[in-house]
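Here the complex is missing a single protein chain, while all its other protein chains stay put.
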Amino acid sequence: MNYSPTQLGSDSMHEVSTHPVAHQHTAPTGFIRKYVFSLDHKVIGKQYYGLALVSVFIGMVLSWLLRIHLAYPDYHIPFLSKLSAAGAPGGVMTPEYYLSLLTMHGTLMVFFVLTNAPFAAFGNYFLPIQIGAEDMAFPRFNMMSFWTTFAAFVVMMASFFVADGPPISGWTAYAPLSAVGRDAGPGLALGQDLWAISIAIFCIASLLGALNFIATTLDLRARGMSLMRMPYSTWAWFVTSVIALLAFAVLLPACVLLILDRVAGTSFFIPAGLVLSDRLQPHSGGSPLLWQHLFWFFGHPEVYIAILPSIGIVATILPVFTRRPLLGPKALIGSMVAIGFLSYMVWGHHMFVSGMNPFSANIFSIPTLIITIPATIMTLLLTASLYGAKMRFDTPALFCLGFISVFISGGISGFYLAQPSLDTYLHATYFVVAHFHFVMAVASLFGVFAGTYFWFPKMFGRMMSESLGRWHFWLTFLGVYCVFMPMHYLGLVGNVRRYSAFVDDYLAPLLPVHRFITIAALLTGAAQLIFLWNLIWSRFRGPVASENPWEATSLEWSTTSPPPFDNFGGKHPVVNHGPNELGVDGPDGTDFLMQTAAPKSS
Amino acid sequence: MNRKLLCLLPAAAVIFYAVKAGAGAPIPPPAGGAISGKVTYTGTPPKMKPIDMSKEPTCAKQHTTPVMTENVTTGPESSLQYVVVYISEGDSGGAAPAETVRYDQRGCQYLPHVLPMQAGQVLQIFNDDQTSHNIHPLAKVNPEWNKSQPAGSLPIDTKYDKPEFIPVKCNIHPWMHGYFVVLNTSHYAVTGPDGSFSLKGLPAGKYTVTAWQEQYGTQTQEVTIGATETKTANFTFKALPY
Partner (left out) sequence: MGKVFAVLVTLITLVSIAFFVMHTWWLPPNISTTGKAVDHQLEETLIGTGVLFLAGQLMLGCFAWMASGKAKDARAKRFPGGATSIVVAAIVVVGIEIFTLTFVGSKAWGAIYLTPAEPGSLRVDVQAEQFAFYFRYPGPDGQFGGLHPDKIDDGSGNYFGLDPANDVAARDDIVVGSLVVPVDRPIALSLHSKDVGHSFYVRELRMQVDFVPGLNIPLHFTATQAGKYEIVCTQLCGLGHYNMKAYLEVMSEPDYEQWLKTQAGQ
C-alpha cells in the first residue's frame, strides 16, 4: 500500500516525488510488528547492534578467560567449572577448553561483531536515510537477514552446551582437523558441526543483506543524490556490500563441503592414509589446501568488510568536528573502491608457508603490498584534513583521532607480514595477533564507537554523556596500546600463537610480558563497562537531542531525532549539495550547508 | 574303647579347633586349588626401542636411562612379562569387588603397563606428572572417551561394565601406551619379569585358562583341578623379530 505524500507540497528541500521510492509497507502496529519482526530498517539496524553488543561482551569475557589462563595457568577461575565441569575442572582450563574458548572468541568477534556492528547495524539504520530513501529496497529480505543472523548466533552458542563443547580448530577451522570428525580430538564432534552450520546460515543472511544494500544504493537515492554526493559512510557500506556478496558466496559452499566431509563421508579436504586416534581414516583424494584457498578467498575480503565501514564512518564524522570538508573526497572514494578490488587478489598471503608452491608467495606478496597504497592515501587524507582546522573535541571526534592512530599502527605491522621473507619468521606468532587486533579489534571498533557516540542522538533522541565518553576514550586508547603493542615484541621473539600454555624453553621467560598484557586487557575491558553504562543510562536519562546537535550536513540530520517511521515524514528530500559543505557561509550565520539546503545562488 | 569316650572325641575336636581359631591361630589357606605356571616365548622377539621423551623435559629428566617400549617385554629364561592370565570359563565371576584399581601417569608412562580389573570395578586414574595428560582408552565395546588432566588435577573415577581388552593411549604424549583388561572373573594375574603367574583360591572344577599378550593375542588351556590341588599350566608364544 502506498504511503501518500503529505499536503506540504514541494519546496527546495522536499518534493512530491515521481522518483522511485521505497514505500512498500505501512506503519506497524503492535509490539511484535514494531519491535520484533519489524520491516523497518531502523529497527533492524538496532537489532543488529544489540546482537553485536551481546556478542562483543561474550567475546570480551572469553578473551579475559584466555588471558588469565595464559598469564596465571594455575589460577582457579571462579565459576568456570560451573560453565563447563569437563572443560575446567576446579576452575583450571584443560588445553582443549582453552582452544574452544579461543575458537568462539574469534568466531564471535569476526562474524557477529565486526560484520554486524559497523556494516549491518549502522548500514541498515543509516544507508537508506543518508540517500534519502524511506527504507531498504527489500524490507522483507532485510527482516529475514536479521533473524537468519540471529538463528546463526543461536546455533553457534549451542555449541557451548553440547557434550564435547565448542570446536577447537580456531575461527579458521583448517581441514583436516575440522573435517575428520571426533577422532581428531575433543570438541571436534558436534561442536564443529554446529559451527559449520552456523556459519553457513550466517553466509545466507549476509548475502541477503548485501543484495539489499546494493539494490537500495543504486536504485533508491533521492533526487539530486548522485553517487558522488553520497556520504563516505554510504560509499563504504556500498563497497563493503559488493565485497560481501562475492566473499560470502564462497564461504557458504566451503562450509557445505566441510559438513559433507564430516557427515556424508566425502573427502573434499581429506587425503588418504591419515591415522587419528589409532584409526586409519576412511577418506581419500581430498586436499587440505583447498579448504585454505576457499576460506581465505572469503577471509581476506572479510577483513576489509570489517574495516571499510569504520573508515567510512570516521571519514563522515571527522569533518563535522573539524568544521571543514575532508581533503580529497574523490581520492578517498577511489581508495575505498581500489581496496575492495585488490582485496580479492591477496588471499594467498595467509598461505605463504602453507606448503603451497613457494613461488606463489612472490605473486601474492605484490598486491598485498600494493594495497598499502590506497590504505596510506586514506590515512593521510584523514590526517591532513586536520591541518589548519580548529576542532571540536567531542567524543566522536576523539574516537576518530584514535582510529587514525591505531590504524597506522595496525597497517604498519601488516607491512612486515606482507613480505614472505619476513613472514617465514613471523607467521603464526603473536606479531600476527598484534596486527589483526590493531586493525580489526581496535581500529574497526573505534569506528563503531565513533559512530555510536555520533549517531546515538539521532537513533534515540538523547545525547550520550560526554564526560563518560571521554573517560571511555582515554582509558580505551591507552589500554589498547598496552594490550596489543607488546604483542609485536613477543612476535619478534617467536612466541607462537594459539598455545594454551607456554612450556617451551624460550617461552617461559616471556611470562611477565603476558602478565602485563593480561592486566591491561582486564582493565581495558573494565573500561568498556563505562560505555555500556553510558548506553543504557543515556537511553533513558540522557539530555534530549535536537534534530542536528553536531551541525552535520548529511540527510539523517535533516529529519527528527529519532526519525519517523518513513524517515522523512512523508516528504522526499531533494539534494542540492554533497556532504562536504562545511566551513562555508550557511544560513543564519552557521558555517555549513546541509545536503538539502537551497542551492547556492550563482 | 569306652563308648562314652568315643562320643566325646568329635566334641573335643570341635572344641579344640574352635579354641585354636578363637586364640588367633594362623588362618588356614583359602579353600580350593590353584593353577600356576610360566609364560615363555620361542623364537626371536623384537628388540624393544628406547623412548625419546625429549619433547617433555619434566618427564625426560625423571629417567636416568631411557624407558623402553613395552609391547614385548621379555625376562630371563625366555620369559614374557605383562601377560594377563585369567580364568575365561568355569568361573561364575561374581560381583565387582569394592576395592578400586589404580592407574598412574608418572614420568610420562602408564603404570602399570597392563592393568586388569573386573567388570564394574572402580578405576582411579592419577596424574602424578607436572604436565597435562589426556588419557584416551580406545574402547570399542564399552563407551570410548578421553579426558584431560592438567598437572595437579583430581583423579578420574570411572569403570567399565563389559569385558574388553582396551588399548590406552595419551592424546598428548604419543609414546604412552597401556592396556585396561576388563574381565568377568576375579581370578587373574599379570606375569612379572620372570613370566610366572598363579591363580589361587579356585574351587574344584574344570576351567579354561587364557593367556593374553598384547602383540601375540590369546592362548587357552583347559585345566581340571581338585579341591586343594595345584596344577601347572605353561604358555608359550611364538615370537618374531618384527
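Every chain is named by a letter (A and B) in the order it is written, and numbering of its residues begins at 1.
Everything below uses one rule, namely that contacts are C-beta pairs under 8 Å (C-beta built on N, C-alpha and C of every residue); 3 or more make two chains touch, one makes a residue touch a chain.
If you're wondering where the values come from, they're calculated on a predicted model, not measured in any experiment.
Set against the missing chain, the residues A:276, A:345, A:523 or A:598 yield one that touches it, A:276. Here the missing chain is touched by one residue of A:303, A:391 or A:511, and it is A:391.
Panel shows subunit A; residues 94-96, 99, 168-170, 172, 174-177, 180, 184-188, 270-276, 278, 280, 286-289, 322-324, 327-328, 330-331, 353-355, 358-359, 361-362, 365-366, 369-370, 372-373, 376-377, 379-381, 383-391, 393, 398, 401, 404-405, 408-409, 412, 415-416, 419-422, 424-425, 427-429, 470, 474, 477-478, 481, 485, 488-490, 492-494, 496-506, 510, 513, 583 of it touch the chain omitted from the view. Of the residues in subunit B, those that touch the hidden partner chain are 46-47, 49-56, 69-72, 131-132, 134, 148, 167, 169, 171-175, 177, 214-215, 240, 242.
Methods note: only the chains that are shown with their structure count from here on.
Put simply, the C-alpha centre of subunit A and that of subunit B have 60 angstrom between them. Note for the complex: subunit B touches subunit A at residues 57, 131-132, 134, 136, 138, 146-148, 150, 152-154, 167, 169, 171-172. Residues 74, 86, 89-90, 92-97, 185-186, 277-278, 501, 503, 505 of subunit A are the ones that touch subunit B when the two sit in their complex.
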